[in-house]
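Questions regarding the structure given below will be posed in turn.
Only a single protein chain was left out; the remaining protein chains are all shown in position.
Note that the chains take the letters A, B and C in the order they are written out, and that residue 1 is the start of every chain.
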Amino acid sequence: MIIIMKTGTPKEDVQPVIDRVGELGLQAHPIYGEGQTIVGVVGTPLPPSLDELFEVLPGVERVVRVSRKYKLAGWDFHPAKTVIRLGDDVVIGGDAVTIIAGPCSVETHDQTLATAHAVKAAGATLLRGGAYKPRTSPYEFRGLGEAGLEILAEARAETGLRIITEVMTPSDVAVVGRYTDVFQIGARNCQNYLLLEEVGQAGKPVMLKRGLSLLIEEWLLAAEYVMAQGNPDVILCERGIRTFEQATRNTLDVSAVPVVQSLSHLPVFIDPSHAAGKRAFVGALALAGVAAGADGLMIEVHPSPDQALSDGAQSLDGPEFAALMPQLQAVAEAVGRTLQIPSEVAV
Amino acid sequence: MIIIMKTGTPKEDVQPVIDRVGELGLQAHPIYGEGQTIVGVVGTPLPPSLDELFEVLPGVERVVRVSRKYKLAGWDFHPAKTVIRLGDDVVIGGDAVTIIAGPCSVETHDQTLATAHAVKAAGATLLRGGAYKPRTSPYEFRGLGEAGLEILAEARAETGLRIITEVMTPSDVAVVGRYTDVFQIGARNCQNYLLLEEVGQAGKPVMLKRGLSLLIEEWLLAAEYVMAQGNPDVILCERGIRTFEQATRNTLDVSAVPVVQSLSHLPVFIDPSHAAGKRAFVGALALAGVAAGADGLMIEVHPSPDQALSDGAQSLDGPEFAALMPQLQAVAEAVGRTLQIPSEVAV
Amino acid sequence: MIIIMKTGTPKEDVQPVIDRVGELGLQAHPIYGEGQTIVGVVGTPLPPSLDELFEVLPGVERVVRVSRKYKLAGWDFHPAKTVIRLGDDVVIGGDAVTIIAGPCSVETHDQTLATAHAVKAAGATLLRGGAYKPRTSPYEFRGLGEAGLEILAEARAETGLRIITEVMTPSDVAVVGRYTDVFQIGARNCQNYLLLEEVGQAGKPVMLKRGLSLLIEEWLLAAEYVMAQGNPDVILCERGIRTFEQATRNTLDVSAVPVVQSLSHLPVFIDPSHAAGKRAFVGALALAGVAAGADGLMIEVHPSPDQALSDGAQSLDGPEFAALMPQLQAVAEAVGRTLQIPSEVAV
Partner (left out) sequence: MIIIMKTGTPKEDVQPVIDRVGELGLQAHPIYGEGQTIVGVVGTPLPPSLDELFEVLPGVERVVRVSRKYKLAGWDFHPAKTVIRLGDDVVIGGDAVTIIAGPCSVETHDQTLATAHAVKAAGATLLRGGAYKPRTSPYEFRGLGEAGLEILAEARAETGLRIITEVMTPSDVAVVGRYTDVFQIGARNCQNYLLLEEVGQAGKPVMLKRGLSLLIEEWLLAAEYVMAQGNPDVILCERGIRTFEQATRNTLDVSAVPVVQSLSHLPVFIDPSHAAGKRAFVGALALAGVAAGADGLMIEVHPSPDQALSDGAQSLDGPEFAALMPQLQAVAEAVGRTLQIPSEVAV
């Protein structure tokens, strides 16, 4: 940690800062420059909120933290890339790019099964579908609950697709966990820490969508909450951040892919559907995500987007999704990867 | 609702849109302009996600919603300003400006009591203090839990201050509700809908902090979640939004005060401490908030900011807070209001 | 245009709005809904600031513009994609993807020529290099001026690369125009309207970088300024927008590629270097740009990034750029395109 003193702070006013460092059992290394002094702080372990303790001292202009606040999510403590296996045949974070597809919401048995068959035939390996839906308005459709989970389980039984579905609150973790293969934590809940800890104890992989205005560092700290409970299987999913631009629902931060990969061993996915908010742009963003090195994609597909109870405008229909898959495969190969296609499917 | 067709869409392609409006039991009013057609939609009630149903139809460029999605939070259904009473003597949302002050976290009995006495003497009417703390890192101090609530209750008993404290998850609502006078929902939980519904049933006022990147409309919809459970006593608190500027911890959106007041009857507060992130700027933001018409302020005060376990850098100490109060009083009077000062205190 | 009246505005208060529409020679189509009235406005031509005239009238809540403010930049008036030719062999906006590469600044003859030869050998067709540099601080290196232009011209003569260089102010357009093949307008000058008009009259193509917080619609209106002077050859270049995220210098809005292509016939490029700000992320963003459908890339390359007078941290060196090109070629082919490689070069 580095403490930057205000310009012109005299040496005697730096001493209390140095003393405070010593009181905490750490070592201070002051560097006296022209008019400005900095104090390097070293020692182990640095308390997590150490910067706040010093920012408040007289004469201190600001404090720069050098070490990262997350440990389990970073490369230092886990030098190999995290690879997550779902049964014998589905691998997330390996060489192959994983495609998750499905409707925003599980609406009916027929809609879900039709989508499952369509995305399976096109080469997806996981089925998404919300049974518990966070909605901006209390008056909107909020999902079928456990009945939706049962439909998802049936789709899995019929197609062999693994399933991923959102859990919104700690008390639902048990029921969702009885059905799902992967827990999804939505963007709005990315800093719902008690939920993160609950899924951290639930023994199944967790996909953590990035909050709408979350710094990448904060996102990794959210992953750390899950991992600190003993669950190493976290997947990060970028789904667009909120900016001033209104032409898309959100702004896909495609840079998050290489940035996360430089900081963390966790797999990183792209959700082009929530980022775009408009069906016409989904394909381009999906291709960009794979080209940037994403380990997977999560794409909204609905058999009849114009009848969807939620997010129809950003959903591909089955033929659009099927047409996109060979392009994704080609781009994956262009960057030295491949799509993970179920063995019985040809793309 | 207004449906805007793509330029050059021929009349026959507008017809399916008109037909779909009719199928939903609503009335369509097409207006054919030079090259561009719009379709006005009227009828009652407009389903909440109606725009999504039409955005997805062929030929539709975009859909503009005219009516607001929230009802209980808006002026249309509640033409008088909401006034919340805590016992006989504390009024929120009336003519007087309410001052809430206290530490970020309840750390110890002595720290809390000392702060309570100091802020009471300076003229505050509510004591804030976190017993359950959301922290970006899982390794930081996370509050004393129920022991902290007990300390707050003791401070209330000693000083007569009402208390407000944060609740983070639905299963804690019962225990927090046994102690607190007002529930605080933090910025990170502003769209934690199940928590909002739980406090909506808990029979006590709720302060809802604005999420870091929440549109004002979404914030009012979050309030609607609480109100739809039968709890009309919601206080909105602007605490800074996330922008590109790094000189302050967040950017105080002081415009939120008049904007909210134009849209809603709910009281609106300003939290200058979390917005500024630096003690030196708190006073200016507090004064700006009162001048803009805020119904109250929530200010962090700590007896020894340099010893605080959280947010020390943005906390005023007791004398700083005491010095600010007469300025706040003067500005309140300049805009035709007054501070609500406990009767036994002189500012 | 659509005028949305405030809820509950009585019919007699809508009449003055209708009358005002008539005074302007346009037609008003009121639609009276439950409690809310909207007024559709049609007629030709709609004055450009018509919305402002109505927003101010009593009873008006807001005005929604339906038609786009730009004409020449949009598809309606130019249904074919713009293709720009530089001499016989360089085509921008055609099927092939164009690669521009070179240093941030022209520093010396040797640095520029070395870079030119390196990027030519790797397959670039245009050389970038700044002779006039906008710098945040007045105390930084600001370019060699005309001496830099001469070096660029020499590099063109030696390598056959076309050149693109920035012009910062109207009075420099003449001198820069004597040397360059394409004018570059930097992000800071994207709304410097008099400069846009000056290059609009200079008879050479113009690359218009997107301003740091410019809406895509405003960017197209900036292009319209150039085009309205009779210059149809405008290239749009996305180079990152400013957001809260600090891990990259800016946030590449890769969605801008499909969004611009849906709105405009103009070629759209990606500058991954300024977006990333860090060399390690440039490759991933470049690949993402091509995958998203960009018509070209502008990449900073410097023979010795650690000696660069500006932007060294985000510059690739020659071998890094040469290694990236085959990957770009592969991704271009994966999305049905190819790189435009000079005929005498093999990638």
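The definition used in the following text is that a contact is a pair of C-beta atoms (placed from the backbone, for glycine too) under 8 Å apart; a residue touches a chain by one contact, two chains touch by 3 or more.
Model, not experiment: these values are computed from the prediction.
Annotation: of B:Ala147, B:Ala174 or B:Leu215, B:Leu215 touches the absent chain (contact as defined above). Only one of C:Thr98, C:Thr159, C:Asn189 or C:Asn231 touches the chain withheld from this view, namely C:Asn189. When you scan C:Glu12, C:Asp88, C:Asp306 or C:Glu344 for touch with the missing chain, the hit is C:Asp306. Of the candidate positions B:Val254, B:Ile299 or B:Leu339, contact with the hidden chain is made by B:Val254. Taking the complete complex into account, residues 213, 215-217, 241, 243-248, 251-255, 257-259, 262, 275-276, 280-281, 283-285, 287-293, 327, 330-331, 333-335 of chain B touch the chain not shown.
Residue-level contact of chain C with the missing chain is found at 48-49, 52-53, 55-57, 69-70, 134-141, 168-171, 188-189, 191-195, 197, 212-213, 218, 221, 224-225, 228, 242, 278-279, 305-306, 308-313, 315.
Those residues of chain A that touch the chain absent from the view are 2, 4, 7-8, 29, 31-36, 38, 40, 42-44, 64, 66-67, 76, 242-244, 246.
Going forward, only the chains that are shown with their structure count from here on.
Counting the residue numbers used at the interface between chain B and chain C, over half appear in both copies, so the two copies meet with largely the same residues. At the far end from chain C, in terms of centres built from Cα atoms, lies B. A straight line joining the Cα centres of chain A and chain B is 27 Å long.
Rounded to a whole number, the gap between the C-alpha centres of chain A and chain C is 31 angstrom.
The mean-CA centres of chain B and chain C are about 39 angstrom from one another, to the nearest whole unit. Annotation for chain C: residues 243-244, 246 touch two or more other chains.
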